[in-house]
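For this view, one protein chain was removed and the others were kept in their places.
So that you can tell them apart, the chains are marked A and B in the order they are listed, and the count of residues begins at 1 in each.
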Amino acid sequence: MQAKKGKVSVMMGNVVAANVARLCRPEVVACYPITPQSEVAETISGFVADGSLDAEIVEVEGENSAMNVVLAASAAGARTFTATSSYGLVYMYDAILQASGFRVPVVMVNVNRETPGIHSVSSGQQDMISTRDAGWVQIIVENNQEIADQLIMCYKLAEDFDIQLPVMMNYDGYYLSYLNEEVEIPEQSDVDAFLAPLKNQPQRPRIIPGASTGCGTHGMEMGYVEARYKHWTAMDRAKQKVDDIDKEFGEYFGRSYGGQIEEYRMKDADIAILASGSAAGTAKTVVDTKREEGIKVGLVKLRLFRPFPEERLIKALKGKKAVGVIDRSICFGWKYGPMCMELKAIAPAIGSMPILSYIDGLANLDITVPHIGRVVDEVSAAAKGKAYQAVTWIPME
Amino acid sequence: MVIKYKNQFKTEAPWSDANQKMLALDTGSWRTERPVLDKSLCNYCGLCAIYCPPQCMKDMGDHYEANLAFCKGCGICAHECPKKAYTMKPEGDFTDAG
Partner (left out) sequence: MVEATKKRNRVFDYFCETDQFSGGVAWCAGCPLELIARTVPKVLGKNMVFVGTPSCSAPVLHGQNIGAWHKISYLACVMTGVASSATGLSRYFQRTKQDATVVAFTGDGCATDIGFQTLSGAAERNERFIYLAYDNEGYMNTGNQRSSATQKGAATTTTPVGKIGKGKPTASKNMTMIMLMHKPRYMATANPAYMEDFAKKLQKAKEAAKEGFVYLHVFSPCPVGWRIDSNLVIDVCRTATRTNWFPLWEAENGKPRFTVEVASPKPITDFTKLMRKFSHLKEDGLAELQKQVDERYSLLKLLVDNIK
């Protein structure tokens, strides 16, 4: 480990994100306030105002503008940062598609909140789910320390010349955004050193006045297909890159998270739970308790959601006797939660074990220890051949 | 999957580059009539060149001439000329050689 010990303090999730974003030295920032993200925008604005962040900050009149500002600046060569949540995320949807299609390395914090449809100001992953086909890398974190560490890794991933994709880092609104937790913020010099190798890579194309560079040309027939194909293969490459960067981070800062997925007590597990975000933290506690009761359960914490970590999941889950997936969102039109549905797509490769879908934690309703305990019990029973429900809406029962 | 396609973009994202490929349409073939100048009436005021939308008027020093490769035959030059020095003549009057 080469990093110096960072400053340890008790800090709120949103404030952590803003602090670490500042350390990554973005050049153009644009944020529009939205609960539960507003403190990110406020804190970053404060940094610019007091001179501790040397960046162009644009107080935009809407999230759609926020994304357009950063994507254009990124197309001109800037390092950028923005943050939003649910309603803002879907409002900037056309620009989000543009950002990934143009392959600009924008880094965005998305504080998970339920989407419009039923008006809600509460936590849920529906916003992330609603944009999963946008062509962005989507990563989910579990606690405030992971917010800090992963944000740095996001820049290393997005700007890698081999990747050139925008990255969305998700964390639960309310559960993490407003959680005050002990966190170690790395030193500026260490963040600089960790991101420095990017400067030695070839330069990506930029809009240069006078140089006839055209960003956003019409894709005609095979030109379109080629661009989409390159985007698609870049997403595939991102998977291994996430693991590589996590390993590098661990070597430099002394903390690592498993890369695409974290496998918690999975080696000798008979059954597994798949969860993400802050609920995964709770799930670790339940796994420990259940283990003491003699149930050999493990947790797969899904960190990388897009691209879907197919290979790592197959390795982790192959041969297990049953899997329970806890989704904090809904997949309309399918019987299962979104992550469960995606896991079922690779079911042939992991074996024909029961895969149970659980929908919980919508609208700030907690995913509690008893809830997860029940999931473990039912998955355990299913592994032994007992009949099980394909999908359970825990709050409805 | 065996890929037979050869990439046309050198970049990951689709960027155009006029230095590599500058496009041009054969807009001269759009015309149904072309401007014909009576030089004796022209006083080199330049209005035809100023108002020509494709900006295809060539400065000949003491008069202007439409570049027939790109002239679309809109007739603005003939209409705007204060000396009525142009006549719009049907393309059919001319052979391929002009």
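By definition in this document, a contact is a pair of C-beta atoms (placed from the backbone, for glycine too) under 8 Å apart; a residue touches a chain by one contact, two chains touch by 3 or more.
These numbers were taken from a predicted model, which means no experiment stands behind them.
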Hey, which of A:119, A:199 or A:218 is the one touching the hidden chain? A:218
Where the unshown chain meets chain A, residue by residue: 27-28, 30, 56, 58-62, 64-78, 94-95, 98, 207-220, 223
For chain B, enumerate the residues touching the unshown chain of the complex. 8-9, 14-28, 30-31, 40-47, 49-56, 59, 62, 67, 69-70, 72-76, 78-80, 83, 88
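To be clear about the criterion, only the chains that are shown with their structure count from here on.
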So what's the Cα centroid distance for chain A and chain B, whole Å? 53
If we count contacts the way the header does, which residues on chain A are in touch with chain B in the complex? 101-104, 164, 204-205, 211-217, 219, 222-227, 230-231, 234
Contacts from chain B onto chain A in the complex sit at residues 5, 7-9, 11-19
